[in-house]
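Here it is, the structure in full.
Removed from the display is one protein chain of the complex; every other protein chain stays in position.
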Amino acid sequence: MSQDLTKNTKVSSQSSKIRTEEMILNMGPQHPSTHGVLRLELGLEGEIVTKVIPHIGYLHRCFEKHCEAMTYPQVVPYTDRMDYLASMGNEFGYAVAMEKLLGIEVPQRVEYIRVIMAELQRIASHLVALGTYGADIGAFTPFLFCFIDREKILHLFEITCGARLLYNYIWVGGLSHDIHPDFVRKTREFIKEFRPNLKEINDLLTHNRIFIDRTANVGVLPIETAINFGVSGPNLRGSGMKWDIRRDDPYSVYSKLDFDIPVGKGTYGTTGDSWDRYFVRVLEMEESCKIIEQALDQLPEGDVTSAIPKRIKPNVGHVYGRVENPRGELGYFIVSDGSTSPYRVKVRPPSFVTLQIMDEICKGYMVADVVTILGSLDIVLGEIDR
Amino acid sequence: MREYFGNIFTALSTIFVGMKITFKHMFVPAVTIQYPEVKPELPERERNRLYVNIDDCIGCDQCSRACPVSCISIETTKAIPGEDLGKTSNGKKKALWVTNFTIDFAKCCYCQLCVFPCPTECIYMTDVYEFAEYKRENLLYDFVNLTHDERQQKRDNLAKFNAEKEAEKLKAASEPKPEIKKDQPEEK
Amino acid sequence: MKKAEEIFQLLKDNFPDQNLELKTDQPTEPVILIAPDEIEKISLFLYKNTELLFDSLVLLSGVDEVKANLISVYYHIESTSLKHKIVLKVSTDRNNPEVVSVTSVWKGADWHEREAYDMFGIKFTNHPDLRRILMPYDWEAGYPLRKDYENPEFYQGMKVPY
Partner (left out) sequence: MMYDFFVDLFGSSTLAGIISGLIQAFLPLFTFILPFALFAVWLERKVSAHMQDRLGPMRVGWHGWKQTIADILKLIQKEDIVAKDNDKLLFNIAPVLTFAGSYAAFAAIPFSGYFIGTELDLGVFYIVAVTGLVVAGILMAGWASNNKYSLLGSMRSVAQIVSYEIPTMLVLLSLVMISGTMSLHTLSEMQTGYIWNWFILGGPGFTLSKFLLIPLMFTGFLIIYISTLAEVNRTPFDIPEAESELVSGYHTEYSGMKFAMFFLAEYANMFAVSAIVAAVFFGGYQSPFGYLGNLVGAEWLIPVEQFFWFTAKGLFFVFVQMWLRWTLPRLRVDQLMTTSWKYLIPIAFVNLILIGLITLL
């Protein structure tokens, strides 16, 4: 590390009399707005950022190594712990990949319940993204308003599978429990309550002039850069790209459901700025509500555990299964050697890919903007470090 | 010029809208509860501390094998012939003394994977969530209702029985061959 | 939208002297095997060719094939405009794994390659900043995702298996 410091400590030639040095500011691993244990090494000229070097790995829990010692069903609780704000999505991705590898058809009811859960999880995850983004920028109240609504979703999960954060609910070939008898009614009630609450958050934060000033035209991510870096999910859509795995590579029953893919339009600034990325999430929550309502209407009857294999022992081969997680494309690359435990599990964590662009889009902005940009990317360190 | 006053207007009006919302919320009843006095209502499927009904346990070790974090450790001792262990509540015959059944809740990840394979439904999750401890050792729960001496006695019984059998086998080994084959499956 | 066979044929036509191989016996994904030195060239072609336009590297994963004494790298690439995808595979010697970096084609490969280096010790030549990424920078006990990896007793004076 010390090499980097000396290499980049350059004397600027702007004014010949005053000798200025680049200041290295170490942001994190303990910092209120790095969204976990991320360390950013910032080079500063005054308050202007000249470089950002992210250092990750503080939360490394050897997920991939662990998987090699687990049987296939035992991996599911471990996937929960990657993106801990979207555990349902993680399990869904693993189930999709494994079912592709095993060639299992799962019952329709299972697929619908999975979609409902994944979309509820998407709302919950985006609520945290919105709330923490507000808190990053200094508005603390929307954070708690968001958490009130998230709490209701967590309650829905709790009545279904008994856990609030780490569910172990979506299994390979099925679900651990059928939904609770009250689930459908409570979900409908939640969506009815949620829509006005979302409008309130919009009034309080999204369209607030100070918020717009802080986020519009900050951290503009051009669409070509985003694709070249492999950025996905709301961050890519914020740049104006209509790309959604749910639509472009449909899995489960998403092809039967009708929903829009919101994209950033540069309402208050340039397309692909922080505000666009933020607002795509707001719009996505509304789309998720629409999906949940349709899925609840179409929910078929049936057994949810019938297709769960007694013993999972796939053939030799490898598979890449992916889903649209709240943070983007979550993929599992599973290599099987024909035994009961995976030979290799490699995860494509959306945040891991997204965090790479920090240096690209932070240059020339201020320290406060680094926080804004990092917040708008909505990373979860649990899945970056795995 | 128009933009200048437009900025002032939007700034003030959006601030005013925001203030209206927060003011309204001052009169909304709180959603939080005073926790230790008021407890949250837990749904029926709540997944918290595991409980093992040891009377029903047949010592099949399935939960231990399903556990992804290896927090369940089971030691079983075969019952010697003549001992009657009774039946479980769903009619399975017990053939093993469970001499050790500990769950380390410091390791447990509350995934419920151990609950499903249990043939007698004797391991299940309860809604007890207040069991923090100052020492990790205290989180090691022992579910066996036998005393230390009783466990040792079971082990000794088996060892004695095995020794007797071994002696018998040795005696048999000195005799003609076919009888050994007969003994082997029992030994498993 | 092109099928794997078509993509393979296109590659074959443009790189006649290359030792390319299409494997479709895998249950779900067809794989094109490429030599480790040529991956950058072929990637650039896949990226630039107007019929292919593979503009996005989805995933780069190392796999330790200990039985064959090989270390392989899988590239899952995708075209966001033409919506087709393909898997490339590169196998290299396990004792001295070296692969040409594709960061000049897809910038997103940067951290993926660092991770593969961190976990398998694959040296990506031409990589701008090949350091460890998830493990500590001064981790000296080898590459953890290799099948024969063993934890060290001590790291910086701290006992590792606690």
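We just call them A, B and C in the order they show up, numbering each chain from 1.
Just so we're on the same page, a residue touches a chain if its C-beta (ideal position, glycine included) is under 8 Å from a C-beta of that chain, and two chains touch if they have at least 3 such contacts.
Just so it is clear, the structure is predicted and the values come from calculations on it, not from any experiment.
Though it is not drawn, the left-out chain touches A, B in the full complex. Checked against the full complex, the candidates A:Leu144, A:Leu165, A:Val184 or A:Ile261 give a single residue touching the omitted chain, namely A:Leu144. Across the entire complex, the residue among B:Thr32, B:Thr147 or B:Ser174 in touch with the chain not shown is B:Thr32.
For chain B, the list of residues touching the undisplayed chain reads 7-8, 15, 18-19, 21-23, 25-26, 28-32, 34.
Contact between chain A and the unshown chain involves residues 23, 25-26, 31-33, 47, 134-141, 144-145, 148, 204-205, 208, 210-211, 213-214, 366-369, 371.
Everything below uses one rule, namely that only the chains that are shown with their structure count from here on.
Greatest Cα centroid separation from chain B: this falls to C. Centroids of chain A and chain C (each the mean of its C-alpha atoms) stand 24 Å apart. Contact residues of chain B toward chain A in the complex are 7, 10-11, 14-15, 17-18, 21-22, 25, 31, 42-47, 66-68, 109-113, 116, 125. The residues of chain A lying in touch with chain B in their complex are 70, 73-78, 80, 141, 145, 148, 151, 155, 158-163, 166, 168, 176-177, 180, 200, 203-205, 207-210.
By the touch criterion stated above, chain A contacts chain C in their complex at residues 1, 56-57, 60, 62, 64-65, 100-101, 103, 225, 227-231, 241, 243, 248-249, 315, 317-320, 322, 329, 331, 333, 335, 343-344, 346, 348, 352-353, 355-356, 385-386.
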